[in-house]
Every structure is written in C-alpha cells, then in structure tokens.
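Once you've had a glance at the structure underneath, I'll fire off some questions.
Here the complex is missing one protein chain, while the rest keep their positions.
Chain nomenclature is as follows: A and B, assigned in order of appearance, with residue numbering initiated at 1 for each chain independently.
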Amino acid sequence: MKSVVLLSDARHPVSGRAVLSRLEAQAIGLGTALGGTLTGLHAGDCEDGVQESLGHGLSALDILSLPPEADPVSALTDFLKAQKADLILAGRRGEGGFDSGLLPYALAEALGLPILADAVALTPGEATDTLVVDQALAKGARRRVTVRLPALVTVHPLAPAPLPFAFGAMRRGTIRRHVAEAADASTDPVEERPYRARPKLMRTSSATASAENLHVGPEPEEAARLILDYLESNGIRRYG
Amino acid sequence: MTRPRIDPRASRTEQRVASGENGRRRYDLSSRTASNPIGPPRRDPRQEWAASLIDRPGRRRYDRSQRPVARGGASNVEAARVGSAAEAVSTEPTVRIIEEPAFLVFAFVDAPGGRLSRFDRQVLGGARLLADAGGGGGAVVAIVAEEIDGLGAAGADRVMSLPTNGSASARAAALRAAIETHAPRHVLFAEDGDAADCARRLSVALGEPLFSNVEHLTARQVVRPNRGRRAELAAAPPRLMTLGEDRAKMHAGAPGEARPLEFETAPSDDQAILSVEIIPGDPARLALSETDFVVSAGNGVTDFEGFRELAALMKGTPGASRVVCDAGLMPRGAQVGASGTVLAADCYFALGISGAPQHLQGIAACEQVIAVNTDLHAAMIERAGLAIVQDAQLVMPALIKLLKERQS
Partner (left out) sequence: MTPAAFLPWLVVAMVAVAAVQLGRRVALWRSGRPAKVDWVAGLKALPKRYLVDVHHVVDRDKSASRMHVPVAGGLVAASGLLVLGLIPALAASQLYWAVVTLAFLIMAAGVVLVGRRRYPRAMKRLSLGRWQRFPVYLGAFALGGILTSALAAFGNPVPAIAFLTFVVAAAGGLMLAYEVATGPMRHALAGATHLVAHPRAARFEGSRETGLRPIDLEGDKLGNETPQDFAWNRLLSFDACVQCGRCEAACPAFAAGQPLSPKHLIADLAAAQAGGHARPYAGMPYPNERPVAGSAGLHARIVSPEGMIHPDTLWSCTTCRACVEECPMMIEHVDAIVDMRRFQTLELGAIPLKAEEPLGHYRGCDEPNGRALSERTDFAAGLSLPRIAETGETDILLWLGQAAYDLRGQRTLRALIQTLNAAGVEFAVLGAEERDCGDLARRLGDEATFQRLARQNIATLSAYRFRRILTADPHALHVLRNEYPAFGGDFPVIHHTAFLSELIAEKRLSPASLAARAITYHDPCYLGRYNGETEAPRSLIDALGLERREMARSGKRSMCCGGGGGAPSTDIPGDTRIPDIRMSQARETGASVVAVACPQCTAMLEGVTGERPDVKDIAELVWEAVQAGSKATASTSAARELEPA
C-alpha cells in the first residue's frame, strides 16, 4: 500500500518555532502501523518543521516549493494525481495557514476521493483495497467504517501518541524538492489582526450553594441516595 | 418591518414600584414592560457583579467571562432580579412563539447518545443570539438526526430532522438540499466531531467559505484564530460558521417551541463506504483523558475490589490519587493530577481523596465534583458541588447496594 501524509507549516505554540504538528506526527504513526510505503508531502516554504517528520517514522519527504501565501490545493492535487497514493492522511486541522481544516476536504473534492474524518485507528480491511477506519465519537464511542481505497483520512488527537523522535532517522531521511506552480489564494474580505486570547466559559459546578450540598455524617444509605440523585439531576448518568 | 414606538412615560409608570411610607417614587428599571417590549434592558452593574460572583467560600472570585448572564443554566441575573423586584415577573417560562420568522438560523445539533451535550446547547445559544440579532425575528432551526428532548429550552424554534444512515457525505448532501431550499442566513456548527466534518463538506460542496472555530461571537462580529493563534480574523457573521467549545453561552431566556419543520430529501448513498458500525465506549476501559465521568479512589479507600465494582456499576472510569498509584493498588495510568492525567471530564466522584493541590490541578476542568471524605476541612470537600463527610468505605457498599436495586 502506498500512503502519503500531508504536512503543514505548524508553529510551536510557545516559541513560535517551526515544528511538526503533533496531529500529523500521529498520522505518521497510524500510517507506519499500516505498513507499505509512507512518504510525507508538504507544500510551502517551511522545511525546518516538516523535516522533523523524518525522525518520527517517515523515510522520505516531498516538498513542493510554494510561497507562503499561495493556495496549495492545486499544486497538491497535481502532485497527488501523479502519485496515485492509496491513502492520503492528514491532521484534522492543518496549521500555519487559515487553520480552517478545509484543505483535506478541498483536496478530496478535487481528487474525487471519499474523505473520513477523525480517525483514531486504521487497519487493513478483509478485502483488498479496503481500509477499516475507527472514528472518534464523544464519550469514547467509535464508529468503525470500512472504506474502499483510495481515500483521504484525517486524524483525531485521540489517535495513539506519535512515535518518539529519532534524530538519527531524521538525518538519514530523504528530502525531495519539487517546483510547483503557485496559485493565488483567494483574498478574504476579513480583517486580520494580532491574536487576543478571549475568556472561555468557566466550567465550575453550578452555583447551587455548596453549603446546602454539604452533608456532614449522613447515614451511608442516605449518602448513596444523595450521590445518585445528584448524578441523575445533573444529567451525568442515569441508573435503572 | 416596523418597530413599535416606545412611550417612555407609559413605560415609566409601569415600572413604578409600590413604595413605602414617605411617598418617594421608586422604579424598577430592569423590568420589561408592555410599552417597552424591545430594546436592551438597562444594565445594573452591581447585579452583574453579584451574579458573576462564584458561590464558594473563601476569597471572593468573579467569573466575568460571559456578561451579563451568569454561567450554568439557571441565570443568576434572573434570580437576582426576581429577588429584588417587588412585583416579580412570572417565573413560569412562557414559550416564545415565532410564527413568521424573518429569517432562519440553522444550528447543527450532534447530540451524542440522543442527549443534548453542553456544547450542543452552546451552539443553540449562539444560533439564538444570531437569530435575535438586529431587529430580531429570526428563528433557530435545530438540525437533528433523531428525536431529542429539551431543544425548545435550549432555544430552538424549529426542529428539522435529517435522517442519517451513518454516512457523513449523505448527511451533508441532505443538509445542502435543506440550505438550498430554506436559504438560512447562518448555519452554525460545533467545532467538534461530526458537526465539524459536516461543516467542511458543506463548505466545499457549496463553494462557500467557512468561518471555523469562532472564539468570539456577537451579533455584529465573529472572530477566529488564524496562523496557529498568532493572528485572528474578524468579520461580520458569515453564513457558514463553526463555534469553538465554551465560546458562546447557552440560551437562558424563554424557551422556543421547537416545532417540527418537515423536509423531505432523497437519501443518497456513498459508494466508497462499505460498512458502518458504532462501537459504544466502555467507561471501564476508556482513557482518563477521554471519559466524561471519573470515579476516583484515594487514601480513604481500602477495598479496591469493591471500588472497581462500584466504578463499573456507576458506568464511570476508575481513577486514583497518586498515593494509591504509588502503592501499586491502582495502575499508574489511573493517576489523576498534575503528574498524572489532567481530566476533561464533566463529573468527578472523589472517594476518600483529601485533595492535594496537584490533584486539584488535575480536575480543574471538571464541572461537577462529588466528594466523600471523613475530613470536613479537606480541600476536596470545599471544591465539591456535593460534599459528603462520611467514611468512603461505608458509602461504597451502600452505593453498590442502591445501584443494584435500581438496576434490577
């Protein structure tokens, strides 16, 4: 099987240094476990960060040189059409660009491939050219989908942790550089400005005074009833 | 659409409160009146501060993240207002009916397990905000896959059921048809799971941009992070948006009617998808970071067989304090706290855990905390929403007994 992992221009959240996105490192881990050949693909001008992928299990990396502001979809589409990969892996959101997570969908549309989101596990299907994808759902549930290849799969943060980084492997990996046609990104009529952190809603227990919910030395049976009632009234669990 | 004129004198008179002996006139300016049906109510900064006071002993702390309405369902502002006004507004919630909506706002509701999640309510709340924007009169249409309770209370005026056969592309196609038919002004999704997936499928299919992961939502402006949170984009609310978690408050006003809105669509099939199977999560085996409910044991627990049985019966994921893990009574992977797992669960049930600072760091994001501990002054008791000062070893068998009774 031939797989390609899409690599974006991620930045470290603390230092702003170019790094490999963790999600994409997890995608490499999933792809490595599947076997076959696995290569990386990056469109852009950021080599420092993505070359880390070679230390996380990739043997080779293709880089389509594009200016940072260019729209990479058409360049990636052309390259991937020529590659004829069975499986294209990506993080659920690429980083560094608009961070909208649209690129895999745009690629799938352009390549005419089915797309499955939020994979946490990949296993080869029983029939040839099929893949079983476990998608993460809320509360630990999984949706097991069998898909006919070729397909595009994006990876969820709950996928297994990436393979640890190996400096020696990064040094030995191959980087192939390609010249690509740059397409202008559609200019957005939106205003860009420096990021400002905004408060999130706080998740504290509902303000029903803790004094009235403090029970000192109740009978164990009474305590048990209180606990179950609290859980049910707050919609955590329903028993019986 | 014309706005009704306001008669300031009439509304003043209606706001007059019966006052005491010296005949001084007093008004309750916060009460809405028939003569002044619209327009923002006046702000009362004192009440807002009072409402955002986190009800907890010790140092006063305020949660000013979501002004002016307080957190968590029941509005404290509302409560404060009811308390202060002599002529209380009727506490009975009257269903708000929008017969002829001026426009529609779609809210995509995922509702895992058939129950509205906190995030779903936030999406509905955000949609409500957009529907009430400007002159108001918009209707929130909840897009659901199955029947769900509580949509009205969460702010939905209409409910549109789009059947799902498990195929994401089919669902997106159905929603696309609905959008083309009803032309909603906005379609709001959660930036999570199937909703996020559907939003992107739609964006590509419609060729319309998606304003994803909105962190700041108002009627006039939406803001989202860009370039790995080094920049942000601001725009007037576009049509397709996904909302970040904990970024919009839930609807707290009068419930909507949640009237069904019929929409027929021909089911389509995705040729590439060969089979779909849902595997429910098993709380006992879930990773601590993924579960929504943790039952956790500390020093006050000695019977670990019983504890594991209890966790299984409660359908919670077993966790433990560091001491317990150090002693080898529970595996290291079960350790909750700064040096173990930091939880994102909704509820944390602490049995015999006093609450060391590192442990409390691990449960900082838990909304509901239940503590059972012998020490009244334990930090965990202070942190808990339900605190029971009792020996955990006594409460555990009682809980097991009660759970077995209820389940049989």
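The rule we apply is simple: a contact is a pair of C-beta atoms (placed from the backbone, for glycine too) under 8 Å apart; a residue touches a chain by one contact, two chains touch by 3 or more.
Just so it is clear, the structure is predicted and the values come from calculations on it, not from any experiment.
Participant: Which of the visible chains would the unseen chain be in contact with across the whole complex?
Facilitator: A, B
Participant: Taking the entire complex into account, which one of A:A161, A:V179 or A:A197 touches the absent chain?
Facilitator: A:A161
Participant: Of the listed residues A:D9, A:E24, A:E52 or A:D118, which contacts the missing chain in the full complex?
Facilitator: Of all options in A:D9, A:E24, A:E52 or A:D118, contact with the hidden chain holds for A:E52.
Participant: Of the residues in subunit A, which ones touch the absent chain?
Facilitator: Contact residues on subunit A toward the absent chain are 12, 14-15, 17, 19, 52, 55-56, 161, 163-169.
Participant: Under the stated touch rule, tell me which residues of subunit B contact the chain that is not displayed.
Facilitator: So the residues of subunit B touching the missing chain come out as 322-323, 326, 328, 332.
Heads up, the rule we're going with is that only the chains that are shown with their structure count from here on.
Participant: Report, in whole Å, the distance between the mean C-alpha point of subunit A and the mean C-alpha point of subunit B.
Facilitator: Centres of subunit A and subunit B (C-alpha means) sit 25 Å apart.
Participant: Enumerate the contact residues on subunit B facing subunit A in the complex.
Facilitator: 54-57, 63-66, 70-74, 76, 110, 112-113, 115, 117, 122, 166, 168-169, 193-194, 196-197, 200-201, 203-205, 209-210, 212-213, 215-216, 223, 225-235, 245-247, 249, 270-283, 286-287, 289-293, 314-316, 346-347, 349, 365-370, 372, 376, 381-382, 384-390, 394-395, 397-399, 401-403, 405-408
Participant: Hey, which residues of subunit A end up touching subunit B in the complex?
Facilitator: So the residues of subunit A in touch with subunit B come to 10-11, 13, 16, 92, 95-102, 104-106, 108-109, 113-118, 125, 130, 134, 136-148, 151, 158, 188-196, 198-211, 213-218, 220-221, 223-228, 230-231, 234-237, 239-240.
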